[in-house]
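This is the structure I want to talk about, given as structure tokens.
With one protein chain removed, the remaining protein chains of the complex are shown where they sit.
Letters A, B, C and D name the chains as they come in the text, with residue numbers starting at 1 for each one.
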Amino acid sequence: MQEKLLELKNLKTHFQTERGVVTAVNGVSFTVHSGETVGVVGESGCGKSVTAESILRLLDEKSTRYEGEILYKGKNLLDFSISKMQEIRGNDISMIFQDPMSSLNPVYSVGNQIVESILLHQKCSKKEAYSRAIEMLRLTGIPSPEKRVHEYPHELSGGMRQRVMIAMALSCQPRLLIADEPTTALDVTTQAQILDLINELKLSYNMGTVMITHDLGVVAEVCTRVVVMYLGQVIEEANVEMLFKSPCHPYTRGLLKSIPKLTGDRLEKLHVIEGKVPTLHQVPKGCRFAPRCEFASQKCIEQMPELIEEESGHKVRCWHFKEIIGTGEGHYVNTSS
Amino acid sequence: MQPSPVNQELELLTVKHHIKKERRELLFRRFFSNKLALTGCIIISFILLFTLVGPLLTSHDPYELDAKKRLIAPGAEYLFGTDNYGRDLLSRVVHGAKVSIGVGFSVALITSIFGMMIGLYAAYFRSLDNILMRVCDGLMAFPAILLAIAIMAALGPRVENVIIALSIVFTPYVARTVRSAALVIKEQTYIEALRSQGASSLRIIWSNIAPNVISPLVVQATFIFADSIITEAALSFLGAGIPAPAPSWGNLLYDGKMVIFNAWWMTVFPGVAIMLTVLGLNLFGDGLRDLLDPHNNKAKK
Amino acid sequence: MKGYILKRLLSLIPVLMVVSVVVFLIIHMTPGDPASVILGPEASPREVAELREQLGLNLPLYQQFANWFIGIVQGDLGYSYFMSESVLEAFVSHLGPTFSLAVLAQVFAIILAIPLGVIAARRRGSVVDQSFMGLSLVGISVPSFLLGLFLILLFAVELKWLPVAGYKPLSNGVFLHLRYLVLPAIALGAMQAALIARMTRSSMLDILNANYIKTARSKGVKEKMIVYKHALRNAFIPILTVIGQTFGTLVAGAAVVETVFNIPGIGQLIVNSVERRDFAVIQGTIMLVAISYVMINLIIDLLYGVIDPRVRLSRK
Amino acid sequence: DKTDSKTSESGKKAAGGELQVAYNAQPPTLDPLLTTAVATRDITRHVFESLVTFNQNFEVEPMLAEKYEVSEDGKTITFELRKGIKFHNGKEMTVDDVVASMNRWIAVTTLGKSFFTKATFKASGNNAVILEMPERLTTALAMLADPGQAAVITPKEVVEGATEKGLAEFIGTGPYKFVEWKTDQYVHLEKFKEYQSLTTESSGLAGKKEAFLDDIYFQFVTDASTRLAGIQTGEYDVANAIPFDNAEQLEANEDVKNHVYHNGFNGVVFNKKARFFKDVKARQAVNAALDEEEILMAAFSNGNFYELEHGLMIKDQADWYSEVGKDQYNQRDSEKAKKLLKEAGYNGQEIVILASRDYEDHYNAAVVVQQQLQKLGMKVKLDVYDWPTLLQKRGDANAYDIFVTGFPTEPIPAKYEFLNSASEWPGWTNDPKMDDLLDKINKAASQEEAKEYFAQLQEEFYNYLPIIKFGNKTTITTTRSNIEGMGFLQGIILWNIEKK
């Protein structure tokens, strides 16, 4: 068993908004071991990015409040002082942001930004740092990196900026990588290259990864375990084979059904999960998915189910999952090509 | 789970009602949770009240001279003391408020409007930039004093003319500040997005770039407010400001400077009055800025 | 970029043309003339008229303008009625003190104001913020003639640390030079500092919420570096603008402070010349000041591009 | 020329140091002939000298002249020059220099142009010049001694080198020589080592002049507060024009001394050419109404700094002083004023007073005058201008009714421009009676006769009221306590000053 790198225990993140406090992350718990890739999937707006940013305590201090525990190698990051957090950030834990466009500083060249990160955590000269930055850019597949390092973010394409972010995050060989949709702006060949790169690092440095993504193909390919979130909560957690083979939660099942296919009739309407996600101001009192769930009963509407471990390593938050499994038809994804 | 059309209609209506209410509430709440703006407002209203009602309350005539009562220190009879002509300082400060605040506000307002216009257009249209900014360079070179004397000579020594002179002098400053902020905003993707939607330059400039330059504008405008109160005094000293025995905070300060060694009250009271007004205005400005700042949600208990 | 600079420099010509006409008209519209000032209050109108004639002030306006303008085109800014110097000489001899003072005041203002503004922005709403901003309000609303006087009273009269007033050129040694400039620089710089601090605070506030600040944090960059390296540079364009402006105003005349501290700078030159209606000097000085404004603003505009690559004005 | 060693050979007292004078205004020029400006007068008197000059009581005494002689008919005056007088450039003074200088004085100055155009200066031998006048001019000597636009003697070449902008070189015979004028900063004077002092007792501008100090710097410090601060710290040794309100504070300071000097008077000048005060009754109304004490108090803040005085010539000028007109002065009779006003036909028109804040005492007085006239029921507007504007505005008869200004103590009545109509000085006095009396004074056979005429003139002055005099004013010059020998006569005198 690998060592426990990161353990979230009942993490809650509250935002102060104009209309009062909202809880964007509501009691999330999961564990990442070193050398392991945990995928986080879920509805858009369910709190994946907020969870990720909470881990490094990056959210706006004035309007955010955290609750629960974020244990990194057994120590609670929420108790750390700012300066101690600074040591952890970038060096032990680094992060790739979802939004590469606005996450790069527009007034510094991309090289400068990568080099800064290298110089912060590694003892080397500026020149070495630059060649390392160029190397990183090359590894992420950016053409003529020695020229591109001197360019400014606004001169790069979306995918290139994303790769710059990746290069920056990987430049210091972090122990834990939090990747928030790292490849959305990348074409599949480049994406494959990046995933390989992450994989390599994982193997050689025993890096743990939290991979937030919508691309279930990517999940299937690189993740060992998957956490499914819905409206601020974890609703299902399983290792990747189990999840794809026998998803328990109706939401997970809906999700898997919605994947557009590479083969078959492309004119067929795509499957959707009916109903709308409630806003954080009006979360249902019972099961949060109940209003959209075809299996919902009175109990679901009234009582919030707990996340229970159904079999070893497979947790689910549903009153009716046993019945649901019965109706399932096995693999939810077609095996294409 | 699609609701029937009637239901939908109804729902939409209630939602709309709800939203409208929310909008009002939001504005209200934002404003009142904004302590800065609130305090600023209170101070400003207090000063305005002081300006309007004050003259009725002071028992002494601000113009009444009495050489025998020169430079009496503050006390029961003269709360703020008397000036070097034996005039009651309190009533002079009260009466001076009208001129000073008038000049300050008008100049700040006029320069803000014109400066914003010039700055935004210069930033947005490359072709206009060179012309407008060169005009500003030229204007900046004119010393306020010369301009004021000339304008007074041409149009006569009246408060309006002081305002004109000062506005001409200060507008380029606002314009440059606004332009500088707008230059950055103009390069943002959301401006590009607006262009792609077919937005006219008028709309882009006024409803999208303008709100983003409010914060530097506010800073600059409050500065000009204070500066023009003080400059007005320098001008009236040269006879280019407001006509003589009429008090203004600035010329009270100037009078005070002459006797600074033996009558502190003559500089302190008008000085505090200016400071208080500037404070009020600044708080209000900062508040206004916060009001437009989407990130302004302090974690309240 | 070279083309841009050239274009900007060429635009000086129309600017100066317009300024020259306007300044000439303004000055001749202004009542008062040098003759009566030279002759003093007891002079009779006849004498004044005679002197006016001697000085060429009785010529029709267009002719006076033509004479002056031809001089300018030939690079001759004219001759002072009062000083035994040409306008250019007078300007140059007054420029030294002003320049030293302006630089010192600006340095003082920047060193003081930017950290102040930054800290206030970071601690937005805290006691620190409020007290800094309160301080800056004092800076804005206390006129420099009063502040100067207070400084004189405190540091020169009471503590006797520094001289009351006057100016010693750099040739008298750096130390003496600075000794005389410290107080005026503070008096001048305070107002600028207040403005710069407020501008810094407000534009920092807009930046501190940006995503790239979050990125910098995630890299483990120290708070200080985040603020000074990442945020400040993004916030710097408006700050730079006010710095440029205040520098411009300093060069163009910190007349009040120069008077209080008796420093023979451009500000005094302009004000004194206005007070004695030394037409040639006013006209010439304003032209030169206009040139310096154009230059300062050109430099500022070029710096915009250095600070923020997106804002390259030289770009087509 | 060899450079002198540091210590002076003369074996008098060891000369001491430099004197820093904080002076309130910068001169428009250093050519004394060209302007009536006070700054020019005060600075150049240390550099230049004239044939005759005034002692403390405004009596004429010789300076560069050894002696002078007035002929019986009063039409010629012979000046015998002192010998061995050296100019600052090392040249010895000759009759040619004197003639050239005096002729320029006639050609350029107000007095010269008004009274001496038909007169000539001629050399008489190597050592005397003769002034020949077509008619008797009793006051001629006083005019030549007058410190304003003083009849200074400069070398002939310098006179010839002068343009319409004035002298190009400032070379005189005075105890200090001109070194440098840094505009807006200072005028630097240096001790003239070869100065030939008179040995007579020093009084006013006359008599013995000794330059104890090596250097004098007239620092132009326009800001009164700065002069005040500087004199307290010792940065300056002398500071002039100290604000009256601050005198008391300095009094308490042991390091400094205040010197209060007579310095002419202030008054209102009526526009007698047009508008309301064309009517003498109107002027009388104002005269009846004014409370001079209140005005003076506002302007000078303290009884020590002004004097209620009706006379145009002050008591020191015993040759002239007259009690006539005292009853007309400072009447404070508003009943009478109202009556006169009615007679003058006042019907609410606006009265415009011009004043400048460049002279705070003028302005302060103007504010009080405005107030007092308003109390009479007049509608009064106070237009404050900067000084050059005021100088121009006061020349426009249709633009104003009154302006406030100051006058120095003049040695002879003729120098008061407001008394004669020929000068067309703003205000435009036009009173044949006064013109006639002035003429009589100038041509009087003796001083007693002149004094008699002057008494009549003063009486007529109070009838015609070209101006209203507020009272005598003073000026405060403050020195450090270690400064001794400070003098004053129509301006500060810095020779004979010692720094202890």
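Heads up, the rule we're going with is that a contact is a pair of C-beta atoms (placed from the backbone, for glycine too) under 8 Å apart; a residue touches a chain by one contact, two chains touch by 3 or more.
Rule of thumb we're sticking to: contacts and distances are computed from a predicted model.
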item	value
Choices "Nitric oxide reductase NorE protein", "Oligopeptide transport ATP-binding protein AppF", "Heme exporter protein D" or "Sarcosine oxidase subunit beta" - which one is the UniProt name of the chain not shown	"Oligopeptide transport ATP-binding protein AppF"
Selected from A:Thr13, A:Ser171, A:Thr190 or A:Gln233 as touching the chain missing from the view	A:Thr190
Which of A:Gly90, A:Gly111, A:Gly208 or A:Gly254 contacts the chain that the document leaves out	A:Gly254
Hidden partner chain, touching residue among A:Glu135, A:Glu241, A:Glu294 or A:Glu323	A:Glu241
Per the touch definition above, residue among B:Ile42, B:Ile131 or B:Ala193 touching the missing chain	B:Ala193
Options A:Gly68, A:Gly111 or A:Gly159, residue touching the unrepresented chain	A:Gly159
Chain B residues that touch the omitted chain in the full complex	12, 15-16, 18-19, 22-23, 26, 188-190, 192-200, 203, 207-208, 211-212, 292-295
Residues from chain A at the interface with the omitted partner, ascending	15, 17-18, 41-50, 98-99, 101-102, 141-144, 147-148, 151, 155-160, 162-163, 181, 184-192, 195, 214-221, 240-241, 244, 254-256, 258-262, 266, 269-273, 276-279, 281-282, 331, 333-337
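As a working rule, only the chains that are shown with their structure count from here on.
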item	value
Selected pair, greater C-beta contact count between A-B and B-C	B-C
Central subunit by CA centre of mass proxy	C
Chain B and chain D: spacing of chain centres that average the CA atoms, whole Å	49
Of all residues in chain C, the ones touching two or more other chains	30-31, 145, 149, 209, 274, 308, 310
Chain B, residues touching no fewer than two other chains	149, 153, 187, 257, 260, 295, 298
Which pairs of chains touch, using the document's own definition	A-B, A-C, B-C, B-D, C-D
Contact set on chain B toward chain A in their complex	1, 22, 26, 29-30, 187, 189, 295, 297-300
Partner chain B, residues of chain A touching it in the complex	15-19, 60, 62-65, 101, 154, 274-275, 292
In the complex, chain C residues that touch chain D	30-33, 36-48, 51, 54-55, 81-85, 90, 93-94, 145, 149, 152-153, 156-157, 160, 163-167, 259-262, 264, 268-269, 272, 274-277
